[in-house]
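Every protein chain except one is present and positioned as in the full complex.
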Amino acid sequence: MTTDTRDMRNIQEDYSKDINEDIHWAKINEDVLRSMENPRMGYWIAVGVSLFLLSFAVIAEIYQYNTGMGPSNLNWPHMWDLYIATFVFWIGMSHSGTLLSAILHIIKADWRKPIYRFAEAMTTFSLMTAGLFPIIHLGRLWNMYWVIPYYSDRGIWPNFRSPLVWDAFAITTYLTSSALFLFVGMIPDLAICRDNAKGWRKKLYTALSLGWRGDDRQWRNFRKTYLLMACFLIPLAVSVHSIVSADFAMSIMPGWHVTTFPPYFVAGALYSGCAAIITLFILLRYFFRFEEYMTIAILEKTCKLTFAISMVWTYLLFIEFAATWYGPDAVDKELLIGKFTGPYSPLFITMIFLGSILPLTLAFEKFRRNIPMMFVVSLLLNVGMWLERYMIVTPTLSLSYEPFAQNVMWPSWVEWFILLGSFGWFGLLFLVFVKIFPSVSMYEVKEMIFHRRHLANKEIAAVMHRRLDDAEKKPSTTTPEPGLEGA
Amino acid sequence: MSLQNLLQDWSRYRRGREEGGFHNYEHMWGMSIDLNLCIGCNACSVACYAENNLAVVGKDKYEKHQAMHWMRIERYWDEPDLGEGRVSEYQQHGASFLPMNCQQCNAATCEPVCPVAATYHTPDGLNAQVYNRCIGSRYCSNNCPYRLRYFNFYSYYEDSWPEPLNLQLNPDLSVRDKGVMEKCTFCIQRIRVAKDKAQREHRVLQDGEFTTACAQTCPTSAIVFGDMLKMYDPNSTNPSSKVIELWEKHQVELGVTEQEKHNPKIRGYRVLEHLNTDPCIMFLDRVREV
Amino acid sequence: MGLKNINRRGFLKLMGWSGVGATVAGCDMPTTVTLEEGKETVTSYLVPEEYAIPGIGVWYSSTCRQCPAGCGLHGRVREGRILKLEGNPDSPINAGKLCQMGQAGLQGHYNPDRLRTPKVRKDGKLVDITWAEALDLIDQHVGASSGLNGARFAWVSDSVSGHQAMLIDNLMSALGSKNLFIHEVVNSEVARSVNQAVLGDATPRYQIGKAHAILSIGNDFLGTGDSPVHASTEYTEFRSSPRGVLGVVEPKMTLTGANADLWMAIRPGTEGVFALSVANVLATKHKMAIDMLPKAIQTAIMKRNLNEDARLTGVSGNHVIRVAKWLSSNPGRSIVMVGGTAEGQVNGYQNGVAAMVLNVMLGNVGKTIVASHEFPFPQLEHRAGGTAGLLDFVKAIDNGGLDVAFFSGANPVYTAPAALGLKDKLASIPFKVSFTQFDDETSQLADLVLPILSPMEDWATIVPKVQGEEAVISMQQPVMEPLYADTRGLGDIVLDLLKKRDGATYGNYDSYYAYLSQAFASFPANMAADGKAVTWNDALAKGVIAVKTGEKQLKAKLDQVAVALPEENAEYPLTLIPTPRLGLWDGRHANIPWLQEAPDQISKVVWDSWAEIHPNLAKQLGVETGDAIKITSAQGAIDVKVYVFKGIHPDAIAVPLGQGHKGYGRYADGRGVNPLEILDTATVDGTNELALYSTRVKVEKARNKDTLVMMGDHDVQMGRKMVSTVTPDVFELTGGEA
Partner (left out) sequence: MLATHLYSAGRALDRGASCSASSLLSSTMSRAVALLVVCALLVFGSSGVFAASNKNPLVPNAVPPEGTYDGEDVKQPIEFPHYIHADVNKINCMYCHTYARRSKVAGIPPTGKCMGCHSVIATDKPRIKKLTEYWEKHEPPPWKKVHDVPDFVHFTHEKHLRRFVFDNKGMKVENVSEVCAFCHGEVKKMTVAHKVKPLNMGFCRRCHEANNGPHDCWKCHK
């Protein structure tokens, strides 16, 4: 840690700038690599807490595996409950990374650069968490592989008409793609790590950086691959959550059988993803002292984005209410009334407050710049989003067509433990990630600084562009610009 | 279901959809339940427990609504059709009983959602549940508007049938273990025995030769079970049946969303018919003097 | 036993588990399946039998013993196990149908809590002994050398019939005792004595199917009547086109009430007033002749005032007029039935007479109410009983005491009101023998507990309590080898005891089976209704023998009717209705898990007791469904959760019978409460029956909110077409049911 940084922290941040353009490039490497070393006490406490939470889930799942689904309080007609709600929640979380890295990449919003890496990691890890839930909720999870089409001697196949099979396809595809995307985007940084690491890390990074030397051809191929993957990932992300919404929309039940579910789910997913980014943004900024990269200005932009998405989500939510209210389906209407007045109404009203009213704070600059407040708000937004999923799943099961089967069910400790454990599992994966992989993209921050620095100076910009054109014509090794030495 | 068979089933299904009717069906089992006769005595339900190896879950699990009642008698106190909800001081017209077992829908909502095709439609017109294929995703139950599918939340075997109660278990069908969905099968084991017997004797299955456990025991004969194929497939060699007679008399038809009746008042309806599930159980309206 | 029987028994023998598997699908964790290759033993027959094919079920006829109705059974046997019971279509009682109790007979037979060895009480504890020792012990107390005084011997039994009843009678007379007490809580003894007095026939047949209008005054004929399944089969005809109309007046909705076109809640004890009120409307409004009635009754009828009566009974005058209209338009085709809550009142006998007045007025006697069959074998006839048997037994203990008491079928320690003090009084009897399948409350106090065969394992002949179109003797035969080697049939035991007393007559029967088959052989050859000879094997195959009966005519004889009103009681304002249930019955089926898990038809409660109260009363008490209340009578108090609904009179509170067992197996033990415990011991005037439904109680709120375990938390249709209800004119569009 240099005295330099300490000084920087004392300086009042310039909110108008996304990033300090004067950071020395070597310092970027230094800061980011530092974040991967010497875990402090706080880190170990976080790991401990994650493991503790995870152990809850492990205990509960072992119990449930041996006993059956009964102890979770699931019943007739509440065949799904927290498991599926939480599954949808985690799938929603996974949309953050895609949004920041793929969508914003394509629309060339370069302020994403310092924060997209961890968001993308979040995508992968929340998918890894989400994927567990459909398995956990199976009554006979040891037979889960029957969902996958494979040639067997018995000559039987899964039912391709079932949205759950689509889920299996969608999740595995999305998981593979987002993991690849995360990995590919990290290659130049892994090379930096390789050059600076010793011991097992050296071996790991050597293997993972795939012989990255940073020459032109590699950069060009890299850019193309990255862009291609981004283009591939965006429709995939949209389709994944649409398919998850199909679990409900394809059914016949009131409150599930809703046409607007796919966009509603996608909006909800981006919403919760963004909120989670704010949370992790603030945590990383604080723990890894990334104030110079994760600046208030970027936080503000993220908050604005979240605000916009929250309003889209709110709009879609009210569209759904209106469609039900003015629609012909009496049962649907009774369900809607039931959501507002029945036993689940406190949760439902809380959800509307947290999902639609609370994000209004994001509209005010004063609040946006208040980091502790944003931290709390982002957490609450995610609580709201989780409640939203819960309120999609449970009231419908409770108040559906058959009046005699209507009853109220509250989850048991088993379900809560597994829910808590999922946060532990996600946290653990994330904590391991930030210590092994650079959680801020070094090369892209450099790019960002480079562009910002030089775009201000038209002449240099012109030179830069010319150079890039030359490089395409005759591939030759050019001496890097001073300051590019690390890349 | 191998690929070849999958294709065969599919083409049979397509043909039925395009030309109407039930092609290459062996039977089309249906039921009629007369709510004028049903006294809500519960005999059918207990007969079902006895016939189908239904687990007794005990008070605690019953309280959590984890019971297994394939045939349940619903009891309602209000009578929307008589315009007398809960206004009067007494329950003047008694209770409204509704025996509900799997409606064996022809367009069953449970079938398309099962990820492993453990529930499917048989050439007998039944909505089958293959226990050993089920992985317990419970989607089918969530998508059943009648809530007639029951899940084995526990392994009930030891608690429900302590020695020697297990000697009573019907060997003609499985005892379901934890994690498996189950539901009324129209007593498939009885159908199987009767079909085997008819085949052995080289003849067609006669109406009334056998019936389901609930219909068999119903003290007021409110439940009538039988083959309805003759109603839809004139080429069928299956004999006509009492069920067909009842469905025709009450002008209720399979495959339609809204029944066309000469007189719209004529009794006979299918529960939640407007959902298009096309159930195979017709209910005859309850009757009360007012 | 003949050779044929040995072979058949061979078939009934348990065949191991060949192809039978207690099959557990999905017990394939994670991928292996349950294969029993090389482990499972497959047992073959010793001698082949043509009809016995492994893997194929064979149906045997027998008779249901779950209640006194005597329905015919078919039992499906495969690999030596009885798997399923169905009604016997040849039986005129149930025509192939069964109620839930009949279906659940299997679980009584296979019950895990069945007693397996004889036990004797030594130092206050029951210890195992052998049958030889047990029979010796009995012989010491009742044998020829015991010097037993017949007057100091008593036998408390449930209702019995057929050869078993005959043997018990013979044993009683051999012992010189007249103390055979038949005790049933669910009974119709008061109505029977009314019938006897008015019609000269205790069990006339009510031809429900032929009636077009039925007024049931407290008679739950579909649920807990004399023959529920028979009534239900007739109900089908009654409700078919032209559809009969059913009015039910009772303080608490029974299964019959739940199916009424018009259900009327009545203040308990005012049923007679209601009946006369209807008679008054019939005479005044519909100008029906009453001159066939005695003068006293005519005055009693004409004295009634509709408005005044409505105030007394709580049944609105409009309803009385409606009922009267139905009845008046169906003279000779209507039935007024009385029973249950109407007869179990202190003035219950007069309520019955008042109802009979209506029947006489309407000309139903001889048309819809016809005489019972003149049964040719009076010694085999059904011995019905009521609570008088219990009271007489207590009286016998009080007057001079008893030396020996036998108990079979009945469980008086559970069914006797605590106020009778039976538990303590039993201690004064030095030797008590209980013949039982289960460790019930009475057996817990007995000195000798002898495990008997279940009805699925034993022989018997049954004469139904109420006969159908034809009078029958119903055959009960074993459908399975005894599960436990150390159990014996009650018939065999009685025969053994008789042999010791009267070796000359009974010495040559080596078993109850031999006795039965020889008794059968000695029947007149032309006893069958169709005049054909009946062979033993035919009788067993068919399950019932329709016997030739004599003709009887009913003749009504009324002299007067005096309907008294129940006394006001300021301290105990409510009347307790201990409701019998089609299910647990009087508590004897509380150990059957299927029946515990089968929801009560009305409240849908399972595995528990509850108290039904009217919303008005609930409001007054400040309770809602699930809350606990305390019901106190002069005799004691019980704590129970409430079920609030509109099917009960606000002055009544109903607690179902059947729960509250102490012991009686794992399924019954310690579950719910027994309302019989807090009953008063008042009797019905004019009879020696307990007035079961007249105990006055008060109620207060007890503990905090609890949950009542019931099927379905929701009982309204929310406007969805679940149960659609139409009026009879719509019904007649299709001419009713085909």
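To keep things simple, chains are lettered A, B and C as they appear, and every chain counts its residues starting from 1.
Keep in mind that, in the parts below, contacts are C-beta pairs under 8 Å (C-beta built on N, C-alpha and C of every residue); 3 or more make two chains touch, one makes a residue touch a chain.
Bear in mind the structure is a predicted one, so any value in this text is a computation, not a measurement.
So which shown chains sit in contact with the chain we cannot see?
The chain that is not shown is in contact with A, B, C.
Among the options B:G40, B:G58, B:P112 or B:G179, which residue touches the chain absent from this view?
Only one of B:G40, B:G58, B:P112 or B:G179 touches the chain omitted from view, namely B:P112.
Could you tell which one of B:D60, B:E163 or B:D196 touches the chain left off the display?
Missing-chain contact among the listed residues: B:D196.
So which of C:L46, C:A132 or C:A504 would be touching the chain we can't see?
C:L46
Which parts of chain A are in contact with the chain that was left out?
149, 151-155, 157, 160-161, 242, 245-246, 249-250, 252, 257-259, 261-262, 328-329
For chain C, which residues lie in contact with the unshown chain of the complex?
Chain C touches the chain not shown through residues 18-19, 21-26, 28, 33-48, 53-56.
Name, in rising order, the residues on chain B that touch the hidden chain in the full complex.
Chain B touches the chain not shown through residues 1-8, 10, 13-14, 17, 106-109, 111-112, 120, 122-124, 126, 128, 130-133, 172-175, 188-189, 192, 196, 199-200, 255-258, 274-278.
By definition in this document, only the chains that are shown with their structure count from here on.
Would you identify the shape of the chain contact graph, picking one of line, ring, star, complete or other?
complete
Using CA atoms only, can you tell me which chain is the most central one in this structure?
Chain B is the most central one.
State, to the nearest whole Å, the distance from the C-alpha centre of chain A to the C-alpha centre of chain C.
About 67 Å separates the centre of chain A from that of chain C.
For chain B and chain C, what's the span in angstrom between their mean Cα positions?
Between these chains, centre-to-centre, one finds 32 Å.
Calculate how many whole Å lie between the centre of chain A and the centre of chain B, each centre taken as the average of the chain's C-alpha atoms.
Their C-alpha centroids are separated by 45 Å.
Return the residues of chain A touching two or more other chains; collapse runs of consecutive numbers into ranges.
140, 143, 401-405, 407
Residues of chain B touching 2+ other chains?
67, 72, 74-76, 98, 134, 152, 155, 178-180, 272, in rising order.
Show which residues of chain C lie in contact with chain B when the two form their complex.
Listed in rising order, the residues are 14, 19-28, 57, 78-79, 81-87, 94, 96-100, 102-104, 106-107, 110-112, 222-223, 228-229, 232-233, 235-236, 239, 243, 245, 248, 253, 255-265, 483, 582-583, 593-599, 601-602, 604, 606-608, 616, 645-647, 671, 707, 709, 711-712, 715-717, 719-728, 730-731, 733-734, 736-738.
In the complex formed with chain A, which residues of chain C make contact?
My answer: residues 26, 29-31, 712-720, 722.
Within their complex, state which residues of chain A touch chain C.
140, 142-143, 330-331, 334, 401-408
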